[in-house]
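Apart from one protein chain that is not included, each protein chain of the complex appears where it belongs.
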């Protein structure tokens, strides 16, 4: 199975997971391990990765030697804020330059502000960051983000934390069709089939947090998501049967062996 | 993980597969093995399981010591035909009594004829068969089939061979809610996410043939389906997050560590 | 515009309405008038059409000289019950023989019991009734009801009183495609667009009750439904544009008049 390649590095898992909303770092660790994810994203303004040396650090639960960290700008509403946050993250993580940019439009919908996102992406790419970027499912914006030099484009399936699944597969299909960098569905996955559908559409990977952390049994859901992403990827590669409207055909060849 | 129990026997796999439509018995075997299925269904009127001793037999490719055979009545349009076919199967298979009953309404849609199905089920149950029964998604008929004594009820997702997926999840939900015997979605699955959705609804298992045999790479699709069914089952058991319409909440707790 | 013909009689309106669930007979009358319906259906076991001479009668609010009455068997769970109810109705209505047969499966889902429905239809047709018959969206059953001699077949869109709209347009399409008698969607319509969609599929008419009576403003909703049914019928006759996936074309011819 060909690997996912982001910014020149290969990954076997096509599931990326967030680290927020868990009971404690131990549950985070168990869920992340069950998910098989190799890339974990961290809300740099909300998670202790060493800023407070007296508190437990995520770095202990998920050692950076085993996981690729993806600091994100959750909670940022302007380009300026997002840029400052990621520069701080780079310092905290000793020059780590693979980041997830998100600039939100407002705290009620958490819908991305694509204008501020474009601005921030431009600055960050010039500043040497490898930018994976959260965005809407607008195919024109997605292409502009690629042109700026983002290393992955991450359109939403639906609102962050909504669990509504993929509301507009058609826009996602256009984005997948037109971009060369990896397209990763980020936000809106609610259950396993949502992830499978995303992969069947041809997405390169899926990123989620609440769908796992918000399940009754997060660790079991993490395992479900691992399989769901793999199932979707394999189904995409296997090439599904065509849909047949109405004119059904029998499941078995029609030459009969036994007469009636 | 609790097993699937049908007629008192336990199975680890919740994916049942058909054996028709493959290039040859070798491809059938490879796909069945990749699917992890323990129960395989055979169109008794179309497949050689010993009727013609000079031709290759499915029994060699898929030894009955390893797989539970489920002879089916594909191609039967009356109760009488179906009953005769299954009695013949019982003879061919040395008294094997676990069978799949299907009585179809016409050769164009292959939609089940539920009236003839009810008739046949009554006779077959009295005759000592353990009847797994293909039917429409009519919840009243489904319950009647259970009352007659069928050991599993198998409603369609959509027309046989159509690959249209689950057209009416609401009816399936009612059936799942009301029956005590296993409910197995049979017919209409087209790709991996269809199977995942069926399991997330609470179905006990999924049966498919064309979705695997009709894929460009049947063996890889079989593997996808194995994972898809497991993913859906685990997601069902894990308890998905609630869908949140509009009022999204951030993926990470809102207490900030780093000031803006 | 060609009329709807049922049992040899022509109707201009393709909207049939129920008369239950209104505040009083005056509201019933206003809503029915706003709907433009010419056929009104009456739950013979629940509505006073003369059984109790001391109570207000629906016959006064909606004079049979202006409306075609369609006595129905709401609340009947066996063929026997339904047959008895309609014979009583025929007496009450001086030999009126156009009736709506419904035999339900249970009081929780109100899903039709198609086996009992078939039985009752056979008896009633022989007995000289012109039977319009409520049924599931099972295309085989629908055809059997036509073969028995029913004058219209009325498949559900979704459960009675649910307002869920058309859950399985594919089954409806098969029914529409295969039957010669009028196909009337009955039950499940919740709002105007549901009725429009039913007509766009090619249904001959739509029957509803709760969607109008259960709206906040039933009379305004009745007017909406009148227009919705007409809109759907006209759109069906006008022949919609093909859906174009992805490759969009400009709304205006591409020869430019003004240079850029």
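Should a chain be cited, it is by its letter among A, B and C, assigned in written order, with residues numbered from 1 in that chain.
As a working rule, a contact is a pair of C-beta atoms (placed from the backbone, for glycine too) under 8 Å apart; a residue touches a chain by one contact, two chains touch by 3 or more.
These figures come from a predicted structure and were not determined experimentally.
S.K.: What shown chains does the left-out chain touch?
M.R.: A, B, C
S.K.: Among C:43, C:61, C:140 or C:154, which residue is in touch with the absent chain?
M.R.: In the complete complex, the chain left out is touched by residue C:43.
S.K.: Pick from C:8, C:128 or C:239: which residue touches the chain that isn't shown?
M.R.: Missing-chain contact among the listed residues: C:239.
S.K.: Determine which one of A:7, A:123, A:167 or A:237 touches the chain that has been left out.
M.R.: A:167
S.K.: Which residues does subunit C use to touch the chain missing from this display?
M.R.: Residues in contact with the chain left out: 18, 20-21, 43-48, 51-52, 74-76, 81, 84-85, 88, 107-110, 159-164, 187, 190-193, 196-197, 200, 209-211, 214-218, 220-221, 223-228, 230-235, 237-258, 260.
S.K.: Applying the definition given at the start, please give the residues of subunit A touching the unseen chain.
M.R.: 105-106, 109, 111-115, 118, 136, 138-141, 144, 158-159, 164, 167-168, 170-171, 174
S.K.: Quickly run down the residues of subunit B that touch the omitted chain.
M.R.: 170, 173-174, 177, 245-246
Keep in mind that, in the parts below, only the chains that are shown with their structure count from here on.
S.K.: Measuring centre to centre with CA averages, how many angstrom lie between subunit B and subunit C?
M.R.: It comes to 35 Å between the two C-alpha centres.
S.K.: Using the touch rule from the top of the page, what residues of subunit B touch 2 or more other chains?
M.R.: Residue numbers touching two or more other chains: 109, 159, 164.
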